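Every protein chain of the complex appears in place save one, which is left out.
Moving on, here comes chain A:
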Amino acid sequence: MSLWVDKYRPTTLGKLDYHKDQAAHLRKLVEGGDFPHLLVYGPSGAGKKTRIMCTLRELYGPGVEKLRIEQSQFTTPSNKKLDISTISSNYHIEVNPSDVGHNDRVVIQELIKNVAQVNQLDTSTQKNFKVVVLTEVDRLSKEAQHALRRTMEKYMATCRLILCCNSTSKVIPAIRSRCLGLRVAAPSVDEICQILTSVCKKEGLTLPREMAEKVAEKSGRNLRRALLMCEACRVQQYPFNPEREVSEPDWEVYLRETATMIAQQQSPKRLLEVRGRLYELLTHCIPPDVIMKGLLRELVQVCDGQMKPEVVQNAAYYEHRLQQGQKAIYHLEAFVAKFMAIYKRFLEEGIADIF
């Protein structure tokens, strides 16, 4: 049984539910016979990958849907073996280079070289280039990005790159300027509601309007999450009851509890407990920036109006550090300590004001 997210994913540009004019542009681009490197960006769950796959199908026909998963091995200059799994069809290859961490440069160079060295067999019926899809480009190391920029130009004749990321701010300008940027905005709440309703209809379920809105609201305009939530609700209770709380991922609940703990008490002992929880989150593969964002979202709610800017500014500061540094825990903890100090000062002032 596949998830609804996979099951009802549109496969052609024509079937896309929103951003239709963008789909039309893409089609025109493909019809032109050639297209530049693409940089597809936009928030999580907006449909970037869906759009990329639709474009590929438009390019190569249904053959592109015959996917196979392969393990490729690369060797670093220091003789370390890197394993990375790639998803490929005859026409394209998709890879997430950030899987191999800081060795991503090797993967980028070797992989693109391998792909680009072989021409398309039948250039008369097919396009004379292959496509390499790189996901999570914003998590690439700087070295890898610089390697990419050279590789992009070198193999332009035989391959096109489609880069996919959440934000272009972490992509070096050199790469941005070599690509056609394509922003996929998050769907609006209304659009999500429509999609949810139509999906439920296809499943043979009736989704009350309020319920759809509630899920769409809760998902933060993330379509994937909305569909997953809807499916989870369906499993937990059917017929849908709009009164019922929409369940959330466990780690979000856990993170909220952690934030409450921070607000409750400010002491070294509490910081240790919080650190334990942060480690717990990190070992469960929750990315540190997501943790930081989640903490801030919760903590800002307990803050007084004047405090908010200070807290947010500090969060931004440490988030920046997080990206620069190596050990996320230092920066997360520093933020927590900072917040504790600010909040404690605030509470003490409040008490002083009362008397």
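Here is the rule we use: contacts are C-beta pairs under 8 Å (C-beta built on N, C-alpha and C of every residue); 3 or more make two chains touch, one makes a residue touch a chain; residues count from 1.
Please note the rule applied: contacts and distances are computed from a predicted model.
Among the names given as "AAA+ ATPase domain-containing protein", "TBC1 domain family member 15", "MYND-type domain-containing protein" or "Gamma-secretase subunit APH-1", UniProt records the absent chain under the name "AAA+ ATPase domain-containing protein". Across A:Q117, A:S169 or A:S267, the residue that sits in touch with the chain not pictured is A:S267. Residue-wise, the contact with the chain that is not shown comes from A:L282, picked out of A:M156, A:I172, A:A263 or A:L282.
Note on the undisplayed chain: of the listed residues A:G14, A:G181, A:P249 or A:G350, the one touching it is A:P249. Although one chain is not drawn, the whole complex shows that of A:P36, A:G181, A:G325 or A:G350 it is A:G325 that touches it. Listed for chain A, the residues touching the missing chain in the whole complex are 1, 3, 6, 44-45, 67, 69, 76-80, 85, 87, 94, 96, 99, 101-102, 135-136, 143, 222, 224-225, 228-229, 231-232, 234-236, 247-252, 254, 257, 266-268, 271-273, 275-277, 279-287, 290, 318, 321, 324-327, 329-331, 333-334, 336-338, 340-341, 344.
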